[in-house]
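Yeah, one chain of the complex is gone here, protein chain that is, but the others are all in their spots.
Coming up: chain A.
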Amino acid sequence: MGAIIALSIGNGPVIPTPLEPKNHFLCSGDTCSGQLWYRADPDLHAMWWNARRLNKACQLEAFKNCIAGGWRNPPSTGSYLALTFSPDAPAKFPDVDITEFAAWLVTAEGVTPVAVEVQSSKVGMAQLSATWPTKTMSEISVLVIGLGSIGGAAAHALAEYGVGTLRLLDPDRLLAHNLVRHVGPPEGVGRLKVDVIKQQLAALRADTVVETHPWDVIESAHLVRGLLLSVDLVLCAADGVAARRVVSHLARRAKKDAVLACVLADGSFGEVIRLRPWHDHGCLVCRRATLADKGGIDPEPGLDAGYGTGTTHRPMTAVGGDLHLLGRLAAKTAVATVLERRGHTDQKLPGEHLLLALRPEIGWAPPFDLTRNGETRWLPHTPPRPGCPTCEPA
């Protein structure tokens, strides 16, 4: 395995061609000079293709005859690597995949074709533009609140869908005990979670611009209000009821869609709720109250104790794979929401509230009466309740 890191033409100056990214593993490999590149006849690249298919070497003389100039014989007991360049080759053989570049190991006994990988100048999401609305997605901005195990996976997925701008909000640092479930790597321990994700996405998904806000959504609600103005949607994967209620309230007031994801019952179920700020769709509190009235959910004890006084961080009862799956489902829900609004008919969702059985057991009250792992259930929205301070106009 090797890479070209410098080249020259004839006796001209040596021009460095540094490898990207800078921490590429070959950057710490040995440097060896004396390899050559040639301009070549297109037929040579057809020979390369054929020789690779048949897994055999070509004769030195045949190879030499296809070289445009500057030929150098291999040493009698050694070899050199040759890269051949034939810009007309792809057009001359349109039916087979003949490339502009080919690579060879040249010895006195014969010339063996070597696999070569050329890095395309077309990188990133643009490569998918024929089948995915990459331009629309690049104009989308999503605020992710809570960059724990679900939120971190959601941020990765949003970038993979091509979201142009991610605003990440979480005050916490990545701790050693998080690693078992978090997308962050061990070297990120001690850093802010938002910075860990930002660094990962900078390396993996360069199309996505990431901004970080190491704030607590409850304490910094006034700042979040400002942030919401500049985003299309908010995805909330924060722990605890209070933070989710704040997000529900702020998003509705800002007339923004919100997608909330969590696991419930110690990881038995995953849940994704979509809140749209529509006059006939209730906020999170109204949805939960309606569900509680039907006996579907038990409000958290101490819920009304006020912000910051309830329990916030959940114990680690769910496994990383399930949490990441939820984060990705939440991201998919968010993307579907923004694309349907922009006229993509294939992005309609079956409902406004998704339940996913992760580790179901018999005996849960409806609508959580899912009995098979992987089973999903989509529920509709419920209307605002009279007197709701979030749903009724300010």
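Just so we're on the same page, contacts are C-beta pairs under 8 Å (C-beta built on N, C-alpha and C of every residue); 3 or more make two chains touch, one makes a residue touch a chain; residues count from 1.
Convention: contacts and distances are computed from a predicted model.
Taking the options "Polyamine ABC-transporter integral membrane protein", "Nucleotidyltransferase", "ABC-type sugar transport system, periplasmic component" or "Aspartyl/glutamyl-tRNA(Asn/Gln) amidotransferase subunit B" in turn, only "Nucleotidyltransferase" matches the UniProt protein name of the chain that is not displayed. Set against the missing chain, the residues A:219, A:280, A:361 or A:392 yield one that touches it, A:280. Screening A:225, A:344, A:359 or A:385 against the full complex identifies A:344 as the residue touching the chain left out.
Even with one chain removed from view, chain A keeps its contact list with that chain: residues 255, 276-281, 340-345, 348.
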